[in-house]
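Note that this complex is displayed minus one protein chain, with the remaining chains in position.
Let's turn to subunit A:
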Amino acid sequence: MSLWGWILVACAVGFLTKLLGYLVPKKWLTNPRVARVAGTLTIGLLASLTIANTMASGQTLAVDARLGALAAAAVALWLKAPFLVVVIVGAAAAAGLRLLGLP
């Protein structure tokens, strides 16, 4: 299936997941273990996406300007910068380090 096809699948699954919450009996999802897994999944996936986008380059690990972007973003978050500012800081750090000659 094409990229378009999987985009539509992701959209359908995303909507049905939201709708599920409105349709199932309350006690299903108030099961604390289910709620806990939903929470740990969210944290684990975001952590994985963060590091994969920082270090993965296909199937190899690379240390490059993206690591600088991660550090700069962490500092911005530490200083309680809003989301958009954090993103711009990340871009500026990566672009700046490349200007200095980093890959």
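Please note the rule applied: contacts are C-beta pairs under 8 Å (C-beta built on N, C-alpha and C of every residue); 3 or more make two chains touch, one makes a residue touch a chain; residues count from 1.
Here, contacts and distances are computed from a predicted model.
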Candidate names "Branched-chain amino acid ABC transporter permease", "Transcriptional activator ChrR", "Nitrite reductase (NAD(P)H) small subunit" or "Transglutaminase superfamily protein"; UniProt protein name, chain not shown: "Branched-chain amino acid ABC transporter permease"
On subunit A, residues whose C-beta touches the chain left out of the figure: 1-15, 17-22, 24, 26, 28-30, 32-56, 58-61, 65-66, 68-70, 72-74, 76-77, 82-84, 86-96, 98
